[in-house]
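Of the protein chains in this complex, all but one are displayed in their positions.
Here is chain A:
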Amino acid sequence: MWFWKLNCLVDSKAIGFRTMDFELMHHQEEFRELIESFAAKEIAPYADLWDERGEFPLDTILKLGELGAFGITFPEEFGGLNLEFSTLCIAIEELAKVDSSVAITLSAGVGLGANPIFSFGSQEQKMRYLPSMCEGKALGAFGLTEPDAGSDAGATRTKVRLDEKTNEWVISGSKAYITNSGTPITSVITVTARDEDGVSTFLVPSGTPGLVVEPSYRKLGWHASDTHGLSLDEVRLPYENLLGAKGRGFAQFLSILDDGRIAIAALALGLIEGCLAESIEYAKTRNAFGGPIGRYQAVAFMCSDMATKASAARHLVYHAAWLKDNSKPYKQAAAMAKLFATEAAVEVSRSATQIFGGAGFIEGNAVARHYRDAKILEIGEGTSEIQRLVIARSLGLPQK
């Protein structure tokens, strides 16, 4: 917020009156350049290899942590930089231009791992977990989705009871599709569980007896991202591992997901831009019928549509982030950004593979990977249908 105001002042001085501003702030452009060069040197050359092997790129994630990417939005007392959410979105966008798996590791690490602890944790819980997360030396995960509770997350079946003799929480149930839950640096998983008071959230440290991290899924995309099912069998936790107020779990995860939606939209934007750049390059250099295929409107118009979608997505994403950074209501804007950007990502990656023709169907080609990676964006952190529901509610339509 502070930076935004400063930026306005600088602009008004320069041109004599105050104006709307669509430019990145100076430090944001520097961060963007840093992530761009990091992605080009440390990620792009290996992205296909990690994808093929289904390998979580631990060393690269640790290096990304050294840059400070995981601490962007958190206060300095926890080792963060206390900067804007929009700056985090820039980092996610830049990574996603090259590799969605690395981008989601950052997005989920911050939004789903650290953010619940920061937003609802006690000072002691924050001091215990946040500093190593801000440094990117530890990752947190958010165990919300269950085999029978996805979009209907309120239907959580995982059970919790208090063992009054030992003053311990005892949790049993199972979770599905939990990002960053089984990496070598996963330190804690925030788990939702239900009792007669409703849904509450609990901090389950990695390695707690009874917590079983199941083998990695065979996913359509995001192969280098760490995703597991979890089973919790009589997992016993000290009383102080309750996160925030008892019975407030439903409200907690709704607010966490609002932030996550903007981040996923930023990821989708990056993927769109990655596809666009690859397509333009290919359209210039691939020859057919005596010249580059970009001469043909069939190809050129696909590129025009991609660029237009990228621009529209960009404005939705950063407007939503700006609303959040300026403490304005952003629920509707976040849902719109996520809905549009992720559906555009699926469309754009399809066009990109079409421009590449047969080459776009071959693994090892970035657009083929983008095509597979795009689909989950319409599903994770609230499906497109849920986004439409959120938007519809914001329009004042009658509810069922």
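Assume a residue touches a chain if its C-beta (ideal position, glycine included) is under 8 Å from a C-beta of that chain, and two chains touch if they have at least 3 such contacts; residues count from 1.
The rule is short, and it goes like this: contacts and distances are computed from a predicted model.
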item	value
Among "Electron transfer flavoprotein subunit beta", "Cell shape determination protein CcmA", "Phosphate transport system permease protein PstA" or "Sarcosine oxidase subunit alpha", UniProt-listed name of the chain not shown	"Electron transfer flavoprotein subunit beta"
Contact residue for the chain not shown (choose from A:38, A:85, A:169 or A:340)	A:38
Touch criterion as defined above, residue of A:47, A:72 or A:293 at the omitted chain	A:72
Residues from chain A at the interface with the omitted partner, ascending	27, 30-31, 34, 37-38, 63, 66-69, 71-72, 81, 83
